[in-house]
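For this depiction, one protein chain was excluded, whereas all remaining protein chains were kept in their positions.
Now for chain A:
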Amino acid sequence: MALLAANNLSVALTRGGSAFPAISDLSFQLEPGKILGLVGESGAGKSMIGRTIAQLLPSGFSVTGGTLDFAGEDLVTMAPEKRRRLLGRDIAFIPQEPLSALNPVLTIGQQMREHLARIGKTEPARWREHALAMFAAVHLPHGAELLDKYPHQLSGGMCQRVLIAMAFASRPRLLVADEPTTALDVTIQARIVKLIEEMRQHEDTAVVFITHDLRLAAQICDQVLVLYAGRPAEYGPARDVFARPAHPYSRCLQLASPGMGSERRGLFILPERMPGLQAIKTLTGCRFADRCPNVVAQCRTSEPPLAKVDGERVAACIRPEATAAIEPPPAAAHAKVTGETVLEASGVSKDFVTRRRLFRAPATFRAVDKADFVLRENEFVGIVGESGSGKSTLARLVVGLESPSQGRLTLLGRDVTANRTSERAFRREHLQIVFQDPQSALNPRRRVAGIVTQAMEAAGGGTGTERLERARALLDEIGLAPETALRYPSQLSGGQKQRVNIARALCALPRVLVADEIVSGLDVSVQAQLLDLLLRLRQERGFSMLFISHDLSVVRYLCDRVLVMYRGEIVESGPTETVFAAPSHAYTRALLASVPPDDADAAWNRDDGGDLALVERA
């Protein structure tokens, strides 16, 4: 019998007397010991399901129909008292942000003890023993020391393991994991996912795994449910969904993320965005129709029901047989770049003072160690590595936000190491940075036109009309409507903000762009649009780029050469294809092994990542 079963579950937002559907007619069955993957872009309603299970819906949202049965009892109509007893014991949660889920002012031990007392599975006197056993089960080394530490003293991966230990401490029958690895490094992701699988096998726990990564879901889940705008698009065995998607949306999602397979392919660019709650209400016909490459007139007349495709698989499409015909565009070949060198770093190091000491040299931490690299004209070079590997520090050195402790930086043949005033102006003219988080990188109090033409403002030139003209031209170039010029950043979507962010850096026509994780945290469809934009801009106006990312598949798609950083050192560099096909450094191999393979049937051999447990800083 199914442990968790949704029957035509609907959730809606009620505002101003009318209801906006957030989840419509969702049905699934989850058996004990199985993993169900919920996949979709942000706004698809994935997290809403986790929140419905906990009955923690945001204000205004409520279940409007159907049932959500846990072990035969409806969670929606259950008495709150009874549900509270289930939550944390029979139903456990792993959150997305491990650091914000732990109380920063209590030690791990205090929080463990509190949790164990609450679930009442151990005698209070033996909590310590129990906690250490749980830590051992999640492969946390030095458990006893860990109990006295505070959350901020641990890395994100370790915090996530503590939370997994807590979640499994009560031997739950159901585990809800909401993007448990999104905030973590790829190498850690592989281990966390493995851990969840292991615990599931030992305890026969059913898992609801919420993720935006279809490839990851295909690897670890038994079944996958693809959500689009609150409605199930496709539901079936994970391997089938991934190997032969029946719904065009599943296929497009798959093709929008760059592959790691042997053949490099182009990205499928899904146009526009998913309809929001307001738009869904007025939509007739298939919700995906506006973005669907296979759309026919009939799609817009009525909403297609979930129909059986093959075996146990259902899809909400009237022409599932046409889905396989959706093909990605051919990949743009990596340029053979032989142009002149625009940027060169030789032996660049950066030490940070960690502690000042009286009468002695201060204690330092070497964030970047003797980095050597060149960037040629029109070349895109990727820098990969996990967090703390020094890749962001290297970027800050290059743009002049930090000064190197040692070594030399040369931009267009001119030494810019010392970062004097005259050099600063020169650097500014030829080199610009695109920041990671568009939320923080765009002043919320300025209009888009003002933001993208800041370079003109700095130069002291340009009347209001001139700047508006320039802003419109720039926005046109990056694919935004000219009206956007008068909007504020808060009125734009995440992808649009990142485009504005890029436009600002391009305003001064720099020769070199430094991009720090500019597509992480965005949906794959938006990511594909931005990657495409960068390639197109290079073709149109020509510039070089240092592209920092933790996502190997993105680097493989975009960059001509790649530098692998590990603990502040560049351990490997070379043409992207060569490095990825035949990695020579052990760390590069571990990094590559931690990426789920493209082919759902291929075994994901993560044992290469085994020694990475040692890498995590205790």
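As a convention for this text, contacts are C-beta pairs under 8 Å (C-beta built on N, C-alpha and C of every residue); 3 or more make two chains touch, one makes a residue touch a chain; residues count from 1.
Keep in mind that, in the parts below, contacts and distances are computed from a predicted model.
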Out of "Lipoprotein", "AhpC/TSA family protein", "ABC transporter permease" or "AAA family ATPase", flag the one the UniProt entry gives for the chain missing from this complex.
"ABC transporter permease"
Candidate in contact with the missing chain, chosen from A:195, A:292, A:371 or A:442:
A:442
Touching the hidden chain, out of A:363, A:459 or A:509, is A:459
Those residues of chain A which, in the complete complex, touch the missing chain
59, 399-401, 425, 428, 432-433, 435-437, 440-445, 454-455, 457-459, 504, 508
